[in-house]
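In this view, the complex is presented without one of its protein chains, the others remaining in place.
Per-chain residue numbering starts at 1, and chain names A, B, C and D are given in the order in which the chains are listed.
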Amino acid sequence: MAYCEDTDPEEEQRVAVDTLTEQKSLLAELSPGKRTRLHRLLFEFGPGSGTLMLLPIDQGIEHGPRDFFPNPDSKDPDYQFRLAAEAGYSALACQIGLASKYYPDYAGQVPLILKVNGKTDVPSSAHAFSACNASVEDAVRLGADAVGYTLYVGSPRQDEDLAQLRQVRQDCDRFGMPLIVWSYPRGEAIDAKGGAGSLYAIDYAARMAMEMGADVVKLNMPKIDPAKDKDAPAPYNEMEVTQEEAIRHCVASAGRALVVLSGGSKVDDETVLQNTRDVLEAGGSGVIFGRNVWQREWSEALEIIGQIKETLLSSVRRTP
Amino acid sequence: MAYCEDTDPEEEQRVAVDTLTEQKSLLAELSPGKRTRLHRLLFEFGPGSGTLMLLPIDQGIEHGPRDFFPNPDSKDPDYQFRLAAEAGYSALACQIGLASKYYPDYAGQVPLILKVNGKTDVPSSAHAFSACNASVEDAVRLGADAVGYTLYVGSPRQDEDLAQLRQVRQDCDRFGMPLIVWSYPRGEAIDAKGGAGSLYAIDYAARMAMEMGADVVKLNMPKIDPAKDKDAPAPYNEMEVTQEEAIRHCVASAGRALVVLSGGSKVDDETVLQNTRDVLEAGGSGVIFGRNVWQREWSEALEIIGQIKETLLSSVRRTP
Amino acid sequence: MAYCEDTDPEEEQRVAVDTLTEQKSLLAELSPGKRTRLHRLLFEFGPGSGTLMLLPIDQGIEHGPRDFFPNPDSKDPDYQFRLAAEAGYSALACQIGLASKYYPDYAGQVPLILKVNGKTDVPSSAHAFSACNASVEDAVRLGADAVGYTLYVGSPRQDEDLAQLRQVRQDCDRFGMPLIVWSYPRGEAIDAKGGAGSLYAIDYAARMAMEMGADVVKLNMPKIDPAKDKDAPAPYNEMEVTQEEAIRHCVASAGRALVVLSGGSKVDDETVLQNTRDVLEAGGSGVIFGRNVWQREWSEALEIIGQIKETLLSSVRRTP
Amino acid sequence: MAYCEDTDPEEEQRVAVDTLTEQKSLLAELSPGKRTRLHRLLFEFGPGSGTLMLLPIDQGIEHGPRDFFPNPDSKDPDYQFRLAAEAGYSALACQIGLASKYYPDYAGQVPLILKVNGKTDVPSSAHAFSACNASVEDAVRLGADAVGYTLYVGSPRQDEDLAQLRQVRQDCDRFGMPLIVWSYPRGEAIDAKGGAGSLYAIDYAARMAMEMGADVVKLNMPKIDPAKDKDAPAPYNEMEVTQEEAIRHCVASAGRALVVLSGGSKVDDETVLQNTRDVLEAGGSGVIFGRNVWQREWSEALEIIGQIKETLLSSVRRTP
Partner (left out) sequence: MAYCEDTDPEEEQRVAVDTLTEQKSLLAELSPGKRTRLHRLLFEFGPGSGTLMLLPIDQGIEHGPRDFFPNPDSKDPDYQFRLAAEAGYSALACQIGLASKYYPDYAGQVPLILKVNGKTDVPSSAHAFSACNASVEDAVRLGADAVGYTLYVGSPRQDEDLAQLRQVRQDCDRFGMPLIVWSYPRGEAIDAKGGAGSLYAIDYAARMAMEMGADVVKLNMPKIDPAKDKDAPAPYNEMEVTQEEAIRHCVASAGRALVVLSGGSKVDDETVLQNTRDVLEAGGSGVIFGRNVWQREWSEALEIIGQIKETLLSSVRRTP
């Protein structure tokens, strides 16, 4: 990449953040089917007002049952389904098995996002690729309001991933099904350029998901780590940004696609709420917290959910 | 994974076992076709009362004829088919060749589970993957009441396995055919985390099968081995559970999917019956013993089968 | 594998051979289409009386033209076609090119077995896999009465092989076309367990072919070699069997599928006839000799064929 | 390759350039659908007069967001779309995500080229292959006037690339959609023969694209580098050509397919204009400059675009 010689990199970065484009309404661009379904998540369920509060219960496949021990009740999938319905979530995201055997009891009470690919974390993720175990047609049949796809940006198997995503994306277009991409940097090439959590990697992941046709992008929180960031390509290797600015970059890179930020492993309550505030203020549309919520017993879970909901509504900046 | 800091791991484990959720009826969630067929196995054939006593005759492909030498009569597949019919099994499980050439003589006398994939044990199982040699449509054509699929959880080829299982699962949904997943941990990554027989591995396998859409999960008995378990991810690396608790964990992880436990190589009679008792009392639905049964001559085989049947009926805890 | 402790392995082996189950009629189990076509080979052409005398002319692809030099006339495929028709063979087996360009002249005079896969022997066979170059539909179109498929049992590519065979087997079921499996052990794992010619390997190959849906299994003659057999799995590593007993084991392992034994490279006449006698007396249904027949000039070929035919008819033990 | 012995290589080269065949009209050979659509790009939009001025906005996927920092406005894809429409481009080229979410606002104002494959630059490009993420049917549905495909000439995965391109090309033929091939030499074998930028490599890439059915070929500027060119096959290893002659060779190798030259990373204005002049005078049809244009703020971008347009019109030599 060549830069204009008269440009000061630091100046550039500030400008990039300051001049953040106000994205046009996403819903206005969508087909009637996508618009109808996404409208349910944004306005008819959950906190509403154009926000997304999503409950993921895919850890049983991605990590195994080990995540359920801190709260033994959570081993029964009904726990998360009941939580999503009673606490008023925008939607619950799970794989085909749970959707088939547990969602019927809650149909109509909370929207379903069917994740169509997934994998165990047993083998190394050096060549990460997550094969589809369900189809968009399965999602339609089950009454889902969106489809989830996990994309490993930068994996050496990106060609298989993009080809598979293409099929899912085309089926989403055909059925009017919103497409939510879990966009995760992965692979040793990413590790060598600052790591999967770097702003470089998350920013790229945000753009890739949008370019591949995502309507909503699920991102991990970018982590600022100068020691590792120096290995990233320019200008990321010399950027000095705050956490808030980092999020704004990623949200901007996702363009008209909506952004939801994830929580990862369990952290303290203030961090949960601060992250929620940060992503909404950066123009993001919501959060997707799993273990941070359902690794708590019922009443504690309801309490933090209430706080998240309140934070979402008080921080919302963008009309989807 | 992050734990609440005020949680005592050992306390957690006991709670996990004590608060085991009573699973809702599986049959109530199933489509009419699956329900009709599974009802046959659970109530109309075999011991009944919602139990499963299954006879596998897939060792000829998985191990070769060597398993038949201890009881030369068993080399003729008709031996196992006759045993299944006359001793009153819930169903017999075999591959397409036997189903085509031996099942016709017993059609109507004992239900058939068509195993749709399989492989020899000649090459190394480091990259285990078992390709389909038959389809769900074959099963429908042959009058089978369920389909069997072998999933290698944790194999480096899990992507191919999950994609193949997806096709089988979707065809099962289409035809109303119950799906039984033989869920086996495999691969060097599993070996490095405690081994294929560890509670960590079997527990994960139980959850994976259910998440991928299994109606019934076939598991091997988890083996407690502190020396190897210390390499498993937390909390398995520090758990102290009894054999009975281990089984309860696995049955719980399978959720609404029914669990049948297998016997493996031939063991003494008391172990056979104790295992039967353990899995039923833990909420499992039955057993699948092959070599432990048909490596005996006819009258001895009938005797142990009678004892297994009695044990199943006296130990049943769960209404499917 | 666990044995009953009170069992004497040698005793077991004798029993296995002595109690060889009389297989039920194969034809009675087959669909009308398969039955009609196989009946032609067994009773209407060739020696008849339920025997199979097959002429293979696939060496031009499997080995190249080098096999034709000992009898230059044999380089012209018409030589083998004329021999099959005039000497009265049960059927001739070849690939699509010969079937298309040479069989038309002999249509109606001798049945055709279309081999649907094959390969050169130029590259190493360490990862042996033989891709299909024709379809069952090609066989139907050409008026063939059976389809031939080469399966490499134990090859590291067994997953591809079994998946490919599945398609062929399903098409055979669909069209009522008998399926003949050339079942060959292959790969370094087999080499490490006694080799491709060992009883362990051939016995496994016999069972695999039958389990995968073969109606007829083509096997190589098992070779007793204590020095190599000791590396085979138990009980093969300590078995002491005669050549005759070895064949009986393999025929028994193929169950209701018929067995034809092959000749391999050219041997003396007495061996040819003794092998013929052995396989028929062991319950096999016939022989498939290629080079042993057509590497002779016309009148010599006719003479040995007459002797083989006579031996077949005088040794037949099984009603197919 | 054998040469006539009486031929002087240098003489040959000059002749090759001097006798450059006047290509017949491409449009006259095309099907009505291709002709209609390509006519729009060549005559109805952009500079017209049979020239092509294309704006690519695929860097967000090929390089990631890092390319947008020099001009922060460019991070919002609407910037490039607006530029293409307002400055009067022949067409804008992008991937499916941008085409779906940003093109609708400019439909009818500027033609769309849908690029149907692409990849990140995160993993090594040693085995470069760019999987399709969209189809020609997607392009038809979105109202695109051409399809873009990236071919990696010389990659060890060329077999997959050519098979994939075949599908795209056939669909283009079926739908009457012009096919533009981004023809890039890649892989270590190319590196060992002078490199991806050498005349040998670009010349080969031009021919390959045309031979594979491209209507328009997008090439990088060949770079003369005697130190590296000496590793190229004869006669490239000893050719002494000017930059202008090198371009003429490549344009000639593309035959009746039209050629557009790309700019790569940002260079100074005079180089931009000189390259434009060179390719048109060599018989090429246009240019495709991305970063050289939109890494400038709005008014500067408009100014250079105006100069490019003027240069195109004053340098055009070929009637498409």
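Everything that follows uses one rule, which is that a contact is a pair of C-beta atoms (placed from the backbone, for glycine too) under 8 Å apart; a residue touches a chain by one contact, two chains touch by 3 or more.
Every value quoted in this text rests on a predicted model; they were computed, and no experiment measured them.
Though it is not drawn, the left-out chain touches C, D in the full complex.
The residue touching the chain not shown here, chosen from C:28, C:131, C:192 or C:234, is C:131. Checked against the full complex, the one of D:143, D:156, D:195 or D:264 touching the unshown chain is D:156. One chain of the complex is left out; on chain D, the residues touching it are 1-4, 7, 9, 12-13, 15-16, 19, 21, 23-24, 26, 29, 153-156, 158-160, 162-163, 165-166, 169-170, 173, 185, 187, 189-190, 193, 200, 203-204, 206-208, 210-214, 233-236, 249, 252-253, 255-257.
Across the interface with the omitted chain, chain C contributes residues 60-61, 63-70, 72-73, 75-78, 95-98, 100-102, 104-105, 118-120, 122-124, 129-135, 138, 265-267, 291, 295-296.
Everything below uses one rule, namely that only the chains that are shown with their structure count from here on.
The chains that touch both chain A and chain D are none; no such chain exists. Per-chain CA centroids place chain B at a distance of 58 Å from chain D.
Looking at chain D, no residue sits in touch with two or more other chains.
With chains as nodes and touching pairs as edges, the resulting graph is an open line.
You'll find the chains touch as A-B, A-D, B-C.
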